[in-house]
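Note that one protein chain of the assembly has been removed; the remaining protein chains are unaltered in position.
Chain nomenclature is as follows: A, B and C, assigned in order of appearance, with residue numbering initiated at 1 for each chain independently.
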Amino acid sequence: MGTELKIVAFCCEHSGSLAARMACAGESETSAGTEIVSVPCSGSVQAADILKAFRSGADGVVIVGCHDGSCKHLVGNRRVQRRVEHLAGTLKEIGWNPERVAFFPVSAVEGQLFRDRLAEVVDRLRGLEAGR
Amino acid sequence: MNDISGLQRVLDAGAFAVTGELGPPKGSDVEVVRRKAAHLKEAVDAVNVTDNQTAVVRMSSIATCAILREMAIEPVMQMVCRDRNRIALQSDLLGAYGLGIRNVLCLSGDHQRFGNHPQAKNVFDLDSIQLIQTIKTMRDESKFLSGDELEGSPRMFIGAAASPFSDPFEFRVRRLAKKVAAGAQFIQTQCIYDLTKFRTWMTMVRDLGLDEKTHILAGITPLKSVGMARYMKNNVAGVDVPDELIERLKAAGKKDAAEEGIAIAVETIQEMKSIDGVHGVHVMAIEWEERVPEIVERAGLLPRKRVGTEVVAGSQKNG
Amino acid sequence: MIVAERKPITEIREMVEPHESVLIVGCGACVTVCMAGGEKEAELLCSILVLAFKDTGKQFTWDCVERQCEPEFVEPLADKIQANDAVLSMACGAGVQTVVAQFPSIPVYPALNTQFVGRPLEQGLWAETCAGCGNCILHKTGGICPIARCSKSLLNGPCGGSVNGRCEVDPENVECGWQLIYDRLEQAGTLYLLDEIMPPKDWSTSAHGGVRRVIREDVRL
Partner (left out) sequence: MGHARNRESDGTIKKTSMSRRVLVVGGGVAGIEMALALAELRCDTTLVEQGTSLGGNAGALCSLYGFEQTPEELIGKKVATMRTNPGIRVLFEAAVRDVKGDVGNLHVRIEACGKVHESDFGAIVVATGFDLATGSPVTSGEPTAISCSELERRLAQLRAGNGRGRSNALSVPRNVCFVVEDSGVDSAVHAASALKNALAVQKLPKRNVFLCCQNVNVAGEGLEALYREARASGVVIFKFDGDKPQVAAADRGFNVTVRDASVAANDRCNGLMDLHCDLLVLPERIVPGPHTPYLQKLLRVDVDSSDYFQQNNVWLRPTASNRKGIFFVGGCRGSFDVCDILTEARATALEVYTWIGRDEIPVSVGKVRVDPAKCAVCLTCLRSCPHDAVEIVFDGDIGGKTAHIVESACHACGICVAECPAKAIQMVAADDLQKGMAIKGERRQVEQWVQN
């Protein structure tokens, strides 16, 4: 394992944040190096927020929202996925790997899923780091 | 040099006209023109020369027409509005007349998106109807579009195109009426495969009395294969190939599909002869000019007679 | 309104490459509404360029003015602009040139491609609806402009490329303008308007007539 990667996770307070809390309850190492930022809805995360995270040194940014059809604000998770896709394209344009930003859905009780998906992202980013 | 168009003489004499089509080469090889033209020479009354069709750059229509004149073939010069403004159109028209070209077919022109220079800036200063009107004014009133007097007016036989099966269907005949009112003396239609629908359209044409004001030449394009039939049906706007024709080509098998296509073209021409108001056919055998004499012959339209070659210069008869 | 779109980052990158400090200037008018160059986009582009030129020491900052096509709105930025090596304007072409006119010694680059005068068909989809020909004929064509909405700007009805209400140039995305005109006039019972031949258009009032100006003597100071 190389140097620790810094991940910023913008989490919907109705799903991602609670799942994250669950994931962290057992062991704190899993998410070491992961900054969890709770937001009122994944749809409130702007491209600018994600870029700010990168500017302050994040290696990867994940947005964690509700499953499709379960957004408390109906469309927030769908909106942010569009935004993430678009931003990934822009990152590609500046020569970054678009996989540095990703969206994944969890429900409030899926702590394990949160951990697994986050681990996948970290693994992918490790691969990228090696290639850089 | 005759002052009157040979094609006009054929049509005005009431004969069933046959015209052919020639696509100029994508280069300066004049032999290509001569070879294609030689196939058509004895089979048709006039040869239509395309003007950078589908917006692919080719030898200019005006120059190719001049080459046909050298071969004693009556040319029909196509003029599209896509590439020239009113200054160039009028200028080229005068030049064409000076070179002995007597027939002009006015078209809007395919959009450059379909061609080999999609980055080009299009012009469309005039549309086809305005071009017809402009040429008519030059001929009949001896005036430019600007109102300035001409020194010698071009006695052009003016043609236009009609796409009977494009949309809105009900407007197609009205648009034809506009072209006729603007001065179109002959009309070449888009390729016809659906005879039932074409008959309906011709009824609408006759109802407006347009068949008496203009000469309608039905477009005939022999199908070479099932693939071509499908392509025409699905990709060419305003062309509808009925399924039973596609079935006929399929039934003929891969080897004989081309022959079946020729047979269909022959039958279609024969049908056309029986439709009231159709004054001829325009055979567009795309890269298949060598088969035109056979088609025309089998349709019972050979030999072509040269009508009134000794018409005195100055005797004018405009439709 | 004027509809614009941001240039590809690679192109913007090449433009600003030679400069050490660049001020990105957004515009609060049309390009904010069409989401190409408002405050949000200016901030975003700034962040993207910071990341793109990470560890090069280049400085990127951003600001936004009310309407970049008016010198009075640009003026307050004078100090900021002068303190930078170059300006990256996120306004339409008119806005870019206002900044250019005001700051002769500073290179000003366009970050947007100005597209057309149009309107939103839905959120995130804009379409050209006016060609700015300087001689409006909408009253004759059922309120639908054949110059902007027919691919060939025909004035006397649809060409043969009109099928099922779509334009053959791009059937998936573009409606046949003439079909729209036809339907509209048919509904109004004024189809006879189409029987009249519309004469060649006087294009001298359009961009083809040379650089245009509008002068209102009564409001001049």
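As a working rule, a contact is a pair of C-beta atoms (placed from the backbone, for glycine too) under 8 Å apart; a residue touches a chain by one contact, two chains touch by 3 or more.
Remember, it's a predicted structure, so these values are computed and weren't measured experimentally.
*Asks:* If you put the missing chain back into the full complex, which of the shown chains would it touch?
*Replies:* Taking every chain of the complex into account, the missing one touches A, C.
*Asks:* Considering the complete complex, identify which of C:11, C:39 or C:128 is in touch with the unshown chain.
*Replies:* C:39
*Asks:* May I ask which residue of A:39, A:91 or A:106 touches the chain that does not appear here?
*Replies:* A:39
*Asks:* Identify the residues of chain C touching the omitted chain, counting contacts across the whole complex.
*Replies:* 28-29, 32-33, 35, 38-41, 43, 123
*Asks:* Where does chain A touch the missing chain, residue by residue?
*Replies:* 13-14, 17, 20-21, 24, 28, 31, 34-41, 43-46, 49, 52, 55-56, 66, 69-76, 79-80, 83, 107
Operating definition for what follows: only the chains that are shown with their structure count from here on.
*Asks:* Chain touch graph shape: choose line, ring, star, complete or other and state it.
*Replies:* Drawn as a graph, the chains make an open path, so a line.
*Asks:* Can you work out the whole-Å distance between the CA centroids of chain B and chain C?
*Replies:* 40
*Asks:* Chain A to chain C: how many Å between their CA centres?
*Replies:* 36
*Asks:* Cα centroid separation between chain A and chain B, in whole Å?
*Replies:* 64
*Asks:* Can you tell me which positions in chain A touch chain C when the two form their complex?
*Replies:* Within the complex, chain A touches chain C at residues 46-48, 51-52, 54-55, 90-91, 93-96.
*Asks:* Can you list the residues on chain B that touch chain C in the complex?
*Replies:* Counting only chain B, the residues touching chain C are 81-82, 86, 108-111, 113-114, 122, 124-130, 133-134, 145, 161, 163, 166-168, 171, 174-175, 177-178, 181-182, 190, 237-238.
*Asks:* Show me the residue ranges of chain C that touch chain A in the complex, using the header's touch definition.
*Replies:* 8-10, 13, 40, 43-44, 47-48, 50-52
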